[in-house]
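Inspection log for the structure reproduced underneath, given as structure tokens.
A single protein chain has been removed from this complex, and every other one stays in its place.
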Amino acid sequence: MADSKLNLIKPVRAAWIDRCIIIGLGTTAGVAILVTIGIVLSLLTETISFLERVPLQSFLFGLEWSPQTAIRSDQVAAEGSFGAIPLINGTLLISAIAMVVATPLGLASAVYLSEYASKGIRDWIKPTLEILAGIPTVVYGFFAALTVAPFIRMTGGQFGLEVASESALAAGIVMGMMIVPLISSLSDDVINAVPQSLRDASLGLGATQSETIKKIILPAALPGIAGSLLLATSRAIGETMIVVMAAGLAANLSLNPLDAVTTITAQIVALLTGDQEFDSAKTLSAFALGLLLFLITLVLNITAQWIVRTYREQYD
Amino acid sequence: MEAPIIQAKNVDVFYGEKQALSQVNLDVFEKQVTSLIGPSGCGKSTFLRCINRMNDLIPICRFEGDLEIDGQNIYHPAVNVVALRAQVGMVFQKPNPFPKSIKENVAYGLKIHGLTNSKSSLDDRIEWSLKAAGLWGEVSDRLDEPGLSLSGGQQQRLCIARAIAVKPRVILMDEPCSALDPIATAVIEDLINEISKEFTIIIVTHSMAQAARVSKRTAFFHLGELIEVGRTKDIFTNPSNEKTQNYITGRIG
Partner (left out) sequence: MNNTINFSKSTSFNLPKRGQSEFRFQIIGIGAILLSLAFLIWLIITVIFGSMGAFKHVEIAIQVDLTSKNVNADDVNSTSFGSIMKSGLREQFPDVKKRKDKKKLYKLISVESSLELKEKVLDNKDLLGQKVKIWVSASDDVSLYVRGKIDASLPEDQRKITDKEISWINNLGANGQIRTKVNWGFFKNGDSREPEIAGILAALVGSTLSLLVCFILSFPIGVSAAIFLEQFAPRNRLSDIIEVNINNLAAVPSIVFGLLGLSIFLGYFDLPRSSPLVGGMVLSLMTLPTIIIASRASLQAVPPSIKEAALALGATPVQAVFHHVFPVALPGMMTGTIVGMARALGDTAPLLMIGMVAFIVDIPKSILEPATALPVQVFLWADSPERAFNEKTSAAIIVLLIFLIVMNLSAVLLRRKLEQRF
């Protein structure tokens, strides 16, 4: 052996190649940031030119939404016709109905599956419920518009109730059913994160299983459950196809679930499908609505993720 | 000697195909401490969890034989596990206070079983339990703070207070000091001695020294069998079985 000394210096070329590869990989991770910047920039620039035509407070606080009036070029955005309140009202009304439907169903099934069901039953029921989450929303929209809405209208008619053919109730119920598996699987995770030792302690004291769940497990899991409900709400607010197909475009300022209302997402679709001049206030308003939607869901998501993370750290 | 409060006759326990306990016959006497010792996996915890049927929670676990408390077979179909566990309490290996206030932790069992009918009697019982668990002096001025804010040893005493609040006849303790430091352990051991005047206590422990310090009678388990049971003094100084001899001298375990 000519050279018996250990060579501890790394070969220069290998180090250089490694560096390049790592930088390359890091660049791709930056794409995610780029997408966010893209979203914010594209929404913001169009919104700013929208706000040049329609003042911010009449957009945010206006009580009337009728973008049609701005079609004629000599009649640029008459005051009050771009008020987002009816849309926000409709969005919240339908989301609230959806959550009222989905929360008890999702939570009750999560509790049953994680605390009572045998493994065999759980292995069958869980994936079956997940199918509800996998069905494209356009299918729900079709179902809501052609089956559930007429059904509700008919049922309401038998009780002497006047139900709009595109009622908020139909869209809300169907959206709720779509969200059930989301709430159920998120809550299932949260409930499973509650340490077994707490169940043992409660059962060991002679509590029944339902007492243990109601008094120990659910209160302990409450922050995590709140987080999953927020995520589900954000999902409901951003849902588009169901409301486009089942809720219609009537911008009514109503809290009656039997009335027809419209939502932010349904209006964006209505404004941007079909022929459009790119620079009209009508088109631009869609981006302002998009920004509004993005901000609302962003706040909900960040809060939800923060709550869930803090909750998990508590039991780690 | 008086009649035993707990009598196990020919107890077999299986986890699926695996037999965890075979033909255990053991008597436990009232208002004294009985400790269960043996190497890990010997079945001592399994036996303990049979006494308030916590093993029911494991789907593959199967019990055979006769386990009587106060002359009643607790595996009889007419027995209600809730009533059983309300009278046979349990303290676990790791302190597991509920994520609620100190007060609510102790009040929990009383509330679910409907044992107190007024707020003042509830408060009295909480105070009595915390005093019995030797915790009153440390927490009397902060009953509304979360139970999890206490130190490990305090948490375990809170769990004991929680268990004795419903005044069970028997308290099962599953290695209650294994997660605690020596000083906290000493406090708990004194406490066990103290409350054994009122309650029948069965304690599983991996520490022979602890068994010797706290218990009047000791049962030695090995590979799912009860090898020997007797007065603690006799077991440690003059075991009749060779396996017990080997265990206490450190040759197996």
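Descriptive notes on the structure:
The chains carry the letters A and B, assigned in the order they are written, with residues numbered from 1 in each.
One rule holds for everything that comes next: a contact is a pair of C-beta atoms (placed from the backbone, for glycine too) under 8 Å apart; a residue touches a chain by one contact, two chains touch by 3 or more.
Not measured: the values here are computed from a predicted model.
Among A:Ile17, A:Leu63, A:Leu161 or A:Leu255, the one in contact with the hidden chain is A:Ile17.
The omitted chain makes contact with just one of the residues B:Asp12, B:Asp70 or B:Glu138: B:Asp70. Considering the whole complex, the residue from B:Ala8, B:Val24, B:Leu84 or B:Leu150 that touches the absent chain is B:Leu84.
Across A:Glu166, A:Asp188 or A:Glu211, the single residue that touches the chain missing here is A:Glu211. Not every partner is drawn; the one left out touches chain B at residues 69-70, 72, 74, 76, 78-80, 82-84, 86-87, 112-115, 167, 169, 198.
Of the residues in chain A, those that touch the hidden partner chain are 14-15, 17-18, 21-22, 24-26, 28-33, 35-36, 38-39, 42-43, 45-46, 104-109, 111-113, 116, 125, 128-129, 131-132, 134-143, 145-147, 177, 180-181, 206, 208-211, 213-214, 231, 234-235, 237-241, 244-245, 265, 268-269, 272-273, 278, 286-287, 290, 293-294, 297-298, 301-302, 305.
One rule holds for everything that comes next: only the chains that are shown with their structure count from here on.
In whole angstrom, the spacing between the mean C-alpha positions of chain A and chain B is 49. By the touch rule above, chain B contacts chain A in their complex via residues 52, 54, 57, 59, 81-87, 89-90, 92, 94, 96-100, 108-109, 112-113, 159, 162-163, 166.
The touching residues of chain A, counted against chain B in their complex, run 118-119, 195, 197-198, 200-208, 211, 215-216, 219-220.
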